[in-house]
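Right, one structure below, let's go through it.
Shown here is a partial selection of chains from the complex, left in place.
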Amino acid sequence: MFYHDDRLQYEVEVEEPDPVFGKLLQEAIGGVEGEMRVALQYLFQAWSVPDEYEQYREVLLDTAAEELGHIEILATAVKKNLRDAPASLDEDVETLAHMQPRQLLSGGMNPIAGDANGVPFSGSWVVASGNLASDMYANIMAESTGRLLATRLYHATDDPGMKDMLAYLVARDTMHQNQWISLLKTLGDPEEVFDVHPIPDSFPDEIENQEFNYAFMSTNVEPQENPDQAWTSGESIDGEGEYSYLNERDIDAPPMSVGKPSAEVFNDPAPRDED
Amino acid sequence: MFYHDDRLQYEVEVEEPDPVFGKLLQEAIGGVEGEMRVALQYLFQAWSVPDEYEQYREVLLDTAAEELGHIEILATAVKKNLRDAPASLDEDVETLAHMQPRQLLSGGMNPIAGDANGVPFSGSWVVASGNLASDMYANIMAESTGRLLATRLYHATDDPGMKDMLAYLVARDTMHQNQWISLLKTLGDPEEVFDVHPIPDSFPDEIENQEFNYAFMSTNVEPQENPDQAWTSGESIDGEGEYSYLNERDIDAPPMSVGKPSAEVFNDPAPRDED
């Protein structure tokens, strides 16, 4: 279960409040690359971990609670960027026009649970697949797009307080990328980097269609030669196959066929005879 | 630009049509783990690739067009599983109650652009970050959750035609996991696996808050000792730092403070004096 105190995980200062930056910060709160997503994702993953892997449950809960504190930091930053923002078109039409409308109209100069466009946070972004290896890739991806976002926000502002806060969040994303990769390696043979692949690796290999599981398929309309890329020849990255190369046009593909229309759902497009 | 022919990339046979399986297959068409997502994701990533990396644009377009063919395969499979499905409660209340309502009511026994619950496909799932390393993790993750889905569908059915089709799709997901990792490695030093980290690696390291970029943060309410996990001590996985361990309660955290309420947006909760 969960606890709080009345402290912020990191200091949030804004020297020159800027409502436009307050709008952009929303992406890091409620956007697909944001902190609500990772906080909830790590919670749902933690709750899916079976007892025998409880050390992974612990680390997921650790970082989930940390990320809740990041939403809090960013919410504080939004609020401070909206300090003295105009609430009337008469006062400053330009600035008000640039603001995130719902921060003003719905929140009264406070953050909302959505992205920079005001698109609401969606639970569909929370990935908890039941398979820890798969979850780790979801986490590395989330921390990669999240760090990319944080660096772009860092670049977008000149406010020293905001830059300091973002340098903290960028650092945490660095750590989290690292920790999820390190954790991923412990799931298989720690010495073989991609030992856990193909994910899920518990599905019996022999069931896969062996003609296609290590063949790169070119769909270029013109026949292509094998370009000898890292993914078209040589041993496969998971160490379980050999890459090959084929052209889609050459495969033995059957004609599409789906059968007859369904009369009882009124699919027949032609008019009835008696008309 | 794009072309088509009237062939299916792989044969689709259904011996015993089953509308429940037709419902489950929707997840692989329009779900967050499905083929619409990867097809569109690879397209948007391809269109974001700058000219100097055009060999990556080509491979993304190759696999995007392949994935469009996978949606087609699955759409055919849905249609064939709905062959002879009941359209009237009088006919078979049980089976009709188990069906995906919109496959019957909206599509006339055809697939929809949504998941197994009929939740519409969302463009918010399409990740194209502008940074190829970040995109590759989105792709490995998509192919990992996608292969997991395909293996669960394989396990769920006993129809030999469906099992054969899914063994093909599982094989392609194996290949795609492999190819995106192989491609990822070529972005940095191919001999150093995680050379591209932290993503984006073009952000100057020295800006990051150096106190926190390789420190695991425990948020357990009880003070914890460093458990000496792969992610709490030793060299960091990106080779650029040394892991350490800290307790959230010990950090020097400031009290939360956000200032005064905004009067002109009518935030004051107290009644007015004259009332």
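To keep things simple, chains are lettered A and B as they appear, and every chain counts its residues starting from 1.
In the analysis below, a contact is a pair of C-beta atoms (placed from the backbone, for glycine too) under 8 Å apart; a residue touches a chain by one contact, two chains touch by 3 or more.
For clarity, every value in this text was computed on a predicted model and none was experimentally measured.
In this structure file the homo-oligomer totals 6 copies of one chain sequence, with 2 depicted.
Here is the rule we go by: only the chains that are shown with their structure count from here on.
Rounded to the nearest 5, the angle that brings the Cα atoms of chain A onto chain B is 180°.
Mean C-alpha positions place chain A and chain B at a centre distance of 8 Å.
Of all residues in chain A, those touching chain B in their complex are 3, 6-11, 32, 55, 58-59, 61-66, 69, 72, 76, 79-80, 83, 87-88, 104, 108-109, 119, 122, 124-125, 127, 129-131, 133-134, 137-138, 140-141, 144-145, 147-148, 151, 154, 164, 167-168, 170-175, 177-179, 181-183, 185-186, 190, 193-194, 197-200, 203, 207-221, 227, 229-231, 236-238, 241, 243, 248, 251, 253-256, 258-259, 262, 264-267.
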